[in-house]
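Handing you a structure now.
Every protein chain except one is present and positioned as in the full complex.
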Amino acid sequence: MRANPRDVRTGILYIDGDVAAAEGALAAGCKFVGGYPITPSTEAAEAFVRRAPQVGAMFIQMEDELGSISAVMGASLSGKKSMTITSGPGFSLMMETIGFGAMLEIPFVIINIQRGGPSTGVPTKTGQADMMQARWGSQGDYEVITLSPDSPQESFDFTIKAFNLAEKYRVPVMLMSDECVGHMTEKVVVPEADKIEIEPRRLYKGPKDKYVPFKPDKDLVPPMVKAGDGYKLYLSALTHNERGYPTQNIKNSSSRRLIDKIRLNADDIIEIKEEGLEDAEVVVVSYGITSRVAFRAIEQARKLGIKVGNLRLVTVWPFPDKKITELSKKVKGFVVPEINYGQVVFEVERCVHGNANIILVPHGGASVHNPNDILTAIKTIVKDKKRYDGILEFKTELELRIFGSGDNK
Amino acid sequence: MKNETHPMENYLRMDRIPHIWCPGCGIGLAVTALVSAIEKANLDLNKLCVVSGIGCTGRVAGYIKLDSFHTTHGRAIPFATGIKLANPELKLIVVSGDGDLISIGGNHFIHAARRNIDMVVICVNNFIYAMTGGQVAPTTPSPAYTTTSPYGNFEPSSNVPQIAESAGAVYVARWTALHIRRLTNSILEALNKPGFSVVEVISPCAQYYSRINRLGDGMDMMKFYHDNSEIKHFEPTDNLSIGYQKEITVGKFVDRERPTYTESFQKWLKK
Amino acid sequence: MNKNPILNALGETLKKVGIDKKKVCITSDIFYKPEDIKPLGVDFYHIHRGRSIAFATGLKLGNPALKVIAFIGDLSTLGGNHFVHAGRRNMNLVTICINNYIYPFKATKKPVKTSFSTYSNFERPFNMPHLAKSCGAVFVARWTSLHTKELSSSITKALHKSGFSAIEVISPGGHYFAGIPDLKEEPDLIKFYYKNSEIKNGEETMNLEIEFGKKIIVGEFIDRERPTFIDLYNKRLSKVLGDKFEPYGGNRD
Partner (left out) sequence: MNRMEATVTEIRFGGFGGQGIIRSGIIIGRAASIYDNKSATMNQSFGPEARGGACSSQLVISEDRVLYPYVIRTDILVALSQEGYEKFVHELKDNGKLLYDEDLVKLKSTKRIDTYSIPATKFAEELGNRIIANVVMLGFLTSITQVVSKEAMNKALPESVPERYVELNIKAFDKGYKYGIEQKKAK
């Protein structure tokens, strides 16, 4: 299906990442946003609300984040493509309902413009420390999909992708952007509507009396119906069977399928951007704004004759396990920069199985990495003859200046 | 001149001044009233706590030299409840904004009032979310413009005294930032009253609310309050909603007795 | 005949109310069994605690053609804020607040104990009708669950009203109780409340406090008109944007 021309602001725009995400949502056919003001995500809601009445979309500013995400659940089950926009503290408040959405397989998108934390943290500055929370922040076992953009252009593109994945797999999809990308103004090319591919809602087409709410298709995803279409739905977030009825028999429930529909379709879902991996001795694994800053270090390292591969995680969750394991057998080591003190790097470690060295280049947030730090980490990998156990944590120039060299090398 | 000290120096964290509030903002006036009331109440300063949530008014706790807590968004009241119940000797003052107390914190607000937890809640109402750049609040009158109501707000607005009264507050008053003396008196009365007291302070937001709606600066808003506020003590709270640039009814609306949470608890314990 | 008296009243209502059942959705943060819900012939959503009204708001805004009934059982804890703000916005919903709050009554001789408040309950419950009126509800009623006929009639009125309706149903759930000497069975307790109630339609909501040893006043208290959220939205946007704006109606297909 193609986008509706009315929804798409075709042209070359000069907008920030927040606004680009809102434009992406509109282009993807999003017709409902429940939101609540929170820095640094508010610009996205403001951009959406200005355009909403002209494209038949509804924006409601709810009384809190609990309300906004709950309203998003309702609107999505009414048949509208729906999303909410938030940042760290709001994201934390939404966790319970994200689990609810995962359990009832409600398609929706969350834009999380990450900021420095924990708690109130640094509202106007950047961070990438919600990555683990995004994966399993709600109670119980479920899988989600997250995407990390590195620019306003990608905020636009990935928001559309997020909606498509949400509808295709009936799963919460999170755009894990950050303050830096959200508040950065750049050129964004919005294509013509007929160049934008849109995943339609997966509606059930069989006879009404044969509808079984959680009976999956071959790809493990069940088709949906809309509220008020006369299907006499009974939906409960209690552990339920195919009919949606509560059960304590886990074997007959959808619990396993919530995981499998993502894990077994991982090859279709996972997107990575790779370059120079063929003969790389060092691989930089990064996502979001960090991958952009890291690329500067990669370029520089190459000028010095180092063979550096670049692995960008477009989808951080699900994680490209196979790819990393495969690489680990060929390379000397991995450099993982992220704006936190180590989250995704543990996933890299898990997949490397001790085959190669790993250096984490951490960052406390409120700014982005100094590319020189990443470059130094790359050089260290090349130089090291020794194999380390676990992850080597790199001390950045700034940390060295503040805390001294400590016992890390 | 050298020896001259600020009259409020004992109550403010002078090392954090200048504060972050914009020129023309009314929060500073609310702080002045609060400090004067504390001074007049002659309370043991070591037994006073100030709790704030998030937002412009949420920064109040950071400037007052008492035990002060800058908590998470909307959670000032439950945080204060915890302090109060853990140590009933303490006197709790919650200072926060309309968005923090009435929107995200609305549930805690009504439940604390229902339980009649002994605390003074000062709700600085500037009709807008200012810290995040001017979004619509439940208190925004219709049809005021904000960044999330770019076509004019169409939602009916919250009537803070009415919510407080219907949920069970024992003392409810409203003043504008202009009525500094009466405001001080109300806070003083509230401080001396056991139970859940609410004092609403209508305050200008020169940077966002006034600018988006072209209402002039802080002084213009003060003049507006001067010309358009009417004191009506014990006015039924139904009549207290505030229209856009309409008359503002101020005064003391509720002053009643109900056993506080701690009292009821003690009574049950004895039984 | 449904075993649950409230669902029973609702079932009776839906038979006669003259609204397309297909368009009726129930959201509830109280769990009802599929076999109790199926006979109603409507869509049912069991929501996590406290978010029934917020979810219902989304459902209604997603498709304004729906008639949404939100059951709330946890107003006394989690969902109060959504109630207050949905009332303020005059969101077009029928909320049925199941009040299973536990009150001490004289007849019980000893104070009631619940698992949470081991020293018996000393907290005062909300005066729900008064709160509903204050936050802007257009229709407010209170019944015990044994007032089947009256309850059914109130739900009918609420379904025909446009705006936020709040119906409180006093219906203590027996399994939450422990240690009431005289009233061991749930039906007994409901009967007790039924007997101790007094119908006073149109009573000032301020006087509806449920108090120790006094009769519970039931009836219909508020019935007024206010424009709904969607009305106000369409009116304002049409005024500002003129022909460019197509009034919001959702997917009415």
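Going in written order, the chains are labelled A, B and C, and every chain counts its residues from 1.
The definition used in the following text is that a residue touches a chain if its C-beta (ideal position, glycine included) is under 8 Å from a C-beta of that chain, and two chains touch if they have at least 3 such contacts.
Every value quoted in this text rests on a predicted model; they were computed, and no experiment measured them.
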Q. Who touches the missing chain here, A:Arg9, A:Arg243 or A:Arg296?
A. A:Arg296
(Q) If I consider the whole complex, including the chain that's not displayed, which of A:Lys161, A:His183 or A:Lys232 touches that chain? (A) A:His183
Q: Among A:Gly244, A:Gly288, A:Gly333 or A:Pro371, single out the residue that touches the unshown chain.
A: A:Pro371
Q. Touching the missing chain, which residues of chain A?
A. 12, 14, 39-40, 123-124, 180, 183-187, 289, 292-293, 295-296, 299-300, 367-368, 370-372, 397
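Please note the rule applied: only the chains that are shown with their structure count from here on.
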Q: Considering only which chains touch which, label the overall pattern as line, ring, star, complete or other.
A: complete
Q: Report which of B-C and A-C is connected by more C-beta pairs in contact.
A: A-C
(Q) Quick check: how many Å separate the C-alpha centres of chain A and chain C? (A) 38
Q.
Report the inter-centroid distance (CA atoms only) between chain B and chain C in whole Å.
A. 31
Q: Could you check chain C for residues that touch two or more other chains and list them?
A: 81, 84-85, 233, 237, 241
Q: Note the residues in chain B that touch 2 or more other chains, in rising order.
A: 103-104, 106, 138, 151
Q | Complex contacts: residues of chain B adjacent to chain A | A | 54, 70, 72-74, 99, 103-104, 106, 129, 131-133, 135-136, 138, 147-151
Q. Considering the complex alone, what residue numbers of chain C touch chain A?
A. 22-25, 27, 31, 33-34, 37-38, 41-48, 50-51, 54-63, 65-66, 81-82, 84-85, 233, 237, 241, 244-246, 248, 250-251
**Q.** Footprint of chain B on chain A - complex, ascending
**A.** 35-39, 42, 45-46, 49-50, 53, 59, 61, 63-65, 89, 119-120
